[in-house]
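Apart from one protein chain that is not included, each protein chain of the complex appears where it belongs.
== chain A ==
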């Protein structure tokens, strides 16, 4: 459990970082919080020839909040965002999701942007970005681009980030309604067997907008718009079976050693109803 040899780079500016990344291309990996990458290296499941440690890069730790949403810099740790009153006021779903991410010690190091680039279909933050329709800003030696969530997550552990690119920030839009995140994990802090985040808007107690995102039941976070199924009704008279069925139609759960595909489908259904009700209540 020792990593294979690699060259270590520690740039101090975004410019320097993207230059190194351009040079090493596909042989390089960015090291942010290291909570996902270091285990992969130690288990020799990844063997990049170059590690570009961005922890000394100036200006990447910022959390900017305004009425439109929250922009999170590449070095903002899970714990910092979780504790940022302004960020969590502008977008409460961030905190609702972050308290489900791993354990405090991991949240102290792990970064939100790292989690997005890592693109684990069981991870909470990619789901949040997908649900809210946020975006990721990618910098390269040749310039910057902003990629929408819908285009960013391309497969399990695969994002639109290209070799040579550095994700510098992510934008989580505000939502003028209620949100919630509910999941069932085997142990406290584990990746969920199934989990659902919901965003709901009410008008005079009627559901006028509703959508959910599901984790661990597809190659990428699965966003399902259920406004139609909620039928512009109050929570108590929604046909929840129809809502659940609409979501279950869209997910592609697979079995693993912790849960069968059937159980994941069932569980997602249960959580869809619970999450939507909680979001309507929020």
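Structure notes:
As a convention for this text, a residue touches a chain if its C-beta (ideal position, glycine included) is under 8 Å from a C-beta of that chain, and two chains touch if they have at least 3 such contacts; residues count from 1.
Note that in this section contacts and distances are computed from a predicted model.
Not shown: a single chain whose UniProt protein name, out of "Dehydrogenase/oxidase", "Urea ABC transporter ATP-binding protein", "Tryptophan synthase alpha chain" or "Ferredoxin, 2Fe-2S", is "Dehydrogenase/oxidase". Per the touch definition above, the residue from A:26, A:43 or A:150 contacting the chain not shown is A:43. Contact with the chain not shown here comes from a single listed residue; of A:15, A:186 or A:233, that residue is A:186. Panel shows chain A; residues 1-5, 39, 43-44, 103, 184, 186-190, 193, 257-260, 262-263, 266-267, 270-271 of it touch the chain omitted from the view.
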